[in-house]
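I have a structure I would like to understand better, so I am pasting it below and will then ask my questions one at a time.
One protein chain is absent from this view; the other protein chains keep their places.
Labels for the chains are A, B and C, by order of writing; each one numbers its residues from 1.
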Amino acid sequence: MNALLAQILADCAHYTSQGHVATYIPELANVDPGKFGIHVTLPNGENYGTGDDQDRFTMQSVVKPMILLLALMDSGITAVRDLVGVEATGKPFDAFNYSDQALTGAHINPMINTGAIALCTLIHGNTYEERFDRLLNLTRKLAGNPNLEVDQSVYRSEKLTGNKNRALAYMLTAYGMISDPVEKILDCYFKACSILINCRELSRIAYIFANHGLFPDTGERFFPAEYAKYVTATMATCGMYDGSGEFALTVGFPAKSGVGGGIMGVIPRRMGVAVFAPSLDKHGNSVAGVQALSQLSQALDLSIY
Amino acid sequence: MNALLAQILADCAHYTSQGHVATYIPELANVDPGKFGIHVTLPNGENYGTGDDQDRFTMQSVVKPMILLLALMDSGITAVRDLVGVEATGKPFDAFNYSDQALTGAHINPMINTGAIALCTLIHGNTYEERFDRLLNLTRKLAGNPNLEVDQSVYRSEKLTGNKNRALAYMLTAYGMISDPVEKILDCYFKACSILINCRELSRIAYIFANHGLFPDTGERFFPAEYAKYVTATMATCGMYDGSGEFALTVGFPAKSGVGGGIMGVIPRRMGVAVFAPSLDKHGNSVAGVQALSQLSQALDLSIY
Amino acid sequence: MNALLAQILADCAHYTSQGHVATYIPELANVDPGKFGIHVTLPNGENYGTGDDQDRFTMQSVVKPMILLLALMDSGITAVRDLVGVEATGKPFDAFNYSDQALTGAHINPMINTGAIALCTLIHGNTYEERFDRLLNLTRKLAGNPNLEVDQSVYRSEKLTGNKNRALAYMLTAYGMISDPVEKILDCYFKACSILINCRELSRIAYIFANHGLFPDTGERFFPAEYAKYVTATMATCGMYDGSGEFALTVGFPAKSGVGGGIMGVIPRRMGVAVFAPSLDKHGNSVAGVQALSQLSQALDLSIY
Partner (left out) sequence: MNALLAQILADCAHYTSQGHVATYIPELANVDPGKFGIHVTLPNGENYGTGDDQDRFTMQSVVKPMILLLALMDSGITAVRDLVGVEATGKPFDAFNYSDQALTGAHINPMINTGAIALCTLIHGNTYEERFDRLLNLTRKLAGNPNLEVDQSVYRSEKLTGNKNRALAYMLTAYGMISDPVEKILDCYFKACSILINCRELSRIAYIFANHGLFPDTGERFFPAEYAKYVTATMATCGMYDGSGEFALTVGFPAKSGVGGGIMGVIPRRMGVAVFAPSLDKHGNSVAGVQALSQLSQALDLSIY
């Protein structure tokens, strides 16, 4: 496995010079586009990694599966499903004219910003600080690292410049889908996006989803299998933005990408994998990361289709 | 003229029971749907009104022509046109996915909330309080009433519940179209929507647009004719929301409606008219108001087409 | 007037080198982009023209007002309005998924292909050849030239390549808005688009609309004034494609353009005008033609706003 991962990194290294690092927040633009790491977690806690797989990056959208999971654990499937839809086919939404259509749950998805913001309201906690702390703790347990922290400068940068997310959150408010103060919810969401992680930890998280909620080392059940399937299925249909269909063809397992350059991949019942390479394609997915996962999938026959 | 207006009110009174008063802010829902007034202003300050034409109502979107006018007076045609487009054909806009299209001026219009909010940033003033005061003063002068005031409870209600407008304003911010603090801009906008006016005053404003910037009584020029044409032309193509095309056919002159139930109609070079009847059709236009303007247009051959 | 028109042509001649001639059918691409003509028709048949105002070009979308007029004359306002809407704000329409929204009259407009195609079915005639002959005769009478003919090579070219129009026509069929054979209807429509006209004749047509249905020479009524207003009002809100709002600002009277390079302008109660210059802007409107109309409007204060 070590040899295979090394080979994949060597073969795909030239892809790190394609695409562009995210620039919509200044802090993300400073990352070194040459970084490239991969890590896999197998049953019994066996794991292998190479390259920059210990380098930390902010989770960004890779945290969406964690938000969905905690919303499921705290509020249950019915409440989650009632608030946020699961289709990738949501039609454009407009609010220019008096008579424009209403925004409903059917228009949103847990793997898209609007859906993830809405789901923060289904995480339990007396305050949004408490809700975030519970989300951070969940992520720490899944990652197997009690010291995961928020990148404060990225968090402040997101908070300062995250006006598209503010727009989405106020739209949710306007249509009665959320009712808590927008800035409180967004503060939780921005912090979540700014959690620092590395490939080793992220592949462990992916493994736990692949293992349907059981910890890799102890075998202890951390959450019900049906929550794992809920999260994984939405990753399969919508986890790679407008590149989800292409990814299903060329890689073939559920995955979630983030504009920080990370991707977590879940191979149900078999494996968790994570890659990190900051340069993104037009869909917002790591160029070299997608290539590496594709090569890994071919080599180990990981497609679930 | 008095007889004609009385006849129109009698003929159209039964339309006041059709449609629904606006309910999106609680204060607007309390208005009496049976209210119905009309007022016309003719050259030399001659004017006629009947029914509830002295009853006050909040301007709501009827204030948009005033915002556009003051932006033109303060910043000029080029700055206004660069920031805010003039087509009614703006395509739906979406911000769900990473790769979604950017919002540009071509998508917005001065007669639609997004455009009016953006135009508040082109009104001069050291603070948004000062900008609003200048807008209120402009409206007072146009209306010929130095005592126009804001309905404080409607204003507070709009501020409290205006989350769709917050969403739009943050979207404008996210795409770099505005840069001042959203809440400051919206405070100015919400106050503007809450200015109390009556049909007599509103028809005077309409007359000044029809008279291309000259006051009806003194004949003094208040603003350039080309600004009047700018405002009036955008009212003609987009002033009645998704009912603008229908209104051009059945009434045939530029007009702007508001969800407070008011409509101002501009018959260039001839007349200003205002109606008030709070019950709205599906487009957000006063049902009885549109009917009254249609009958007036037929009776006096007011169509500009 | 002769001096003014000559001045306008001289001032705007350099615009003929901007934009691009239509290329979607090969025959249109062969036109000389340097052609430039203008003609105005005034009361009592007085008329003035200069440049290439006797050159013939195909009407293309400039025939849409004639289709609408004949549909009104044959089937009346109610039937026309029931079939085809009048808003410029029609939302994008999709037919990809089983559950997609139905296409309705509210989505279409007489000044847009879909609406014009639908209106061909409201023209009377036992066959579509007969319907087209009646449309040609109407156009001949309006133009004051009994010899107007179809450009056969453009017609054949449109028929061969007009698959977007076929798509639109089958969509209308699928939603029950039309029921006659699509190729018959389109044959009528393609022939109509291929009628050859010149600026002198087109300005006479525009004048008759401006004169509310009365012939310029005899003063005889050819059609009711309300039909003239119906046609003119839809031209004002939607006659210049996605440039209709801009045209209302900068020129200020109802007009209809065609991709053949012609534009007819209607100044109600005052004047008809036509320009011809084949090079088009991104909206499909003649670049030099719009400039010439703008200068004419300024010089003679023709804005209706």
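Basically, a residue touches a chain if its C-beta (ideal position, glycine included) is under 8 Å from a C-beta of that chain, and two chains touch if they have at least 3 such contacts.
The shown structure was predicted, so the numbers you read here are calculated from the model rather than taken from an experiment.
Chemist: So which of C:Leu168, C:Leu214 or C:Ala236 would be touching the chain we can't see?
Modeler: Once the missing chain is taken into account, the touching residue is C:Leu168.
Chemist: Of C:Val86, C:Ile112 or C:Leu214, which residue touches the hidden chain?
Modeler: The single option touching the absent chain is C:Ile112.
Chemist: With the missing chain put back, one of C:His14, C:His124, C:Arg221 or C:Lys282 would touch it. Which one?
Modeler: C:Lys282
Chemist: So that we can see where the missing chain sits, which residues of chain A does it touch?
Modeler: Listed in rising order, the touching residues are 81, 85-92, 109, 228-230, 232-234, 236-238, 242-246, 248-249, 252, 254, 268, 303-305.
Chemist: If the missing chain were put back, which residues of chain C would it touch?
Modeler: 90, 92-99, 107-108, 112-114, 163-164, 166-171, 173-174, 182, 241-242, 259, 282-284
Quick note on the criterion: only the chains that are shown with their structure count from here on.
Chemist: From the C-alpha centres, identify the chain that is farthest from chain B.
Modeler: Looking at centroid distances, A is the chain farthest away.
Chemist: Which whole number of Å gives the spacing of the CA centres of chain A and chain B?
Modeler: Centres of chain A and chain B (C-alpha means) sit 45 Å apart.
Chemist: With centres defined as the mean C-alpha position, give me the chain A-chain C separation in Å.
Modeler: 53
Chemist: So which stretches of chain A touch two or more other chains?
Modeler: Residues 92, 94, 97 of chain A touch two or more partner chains.
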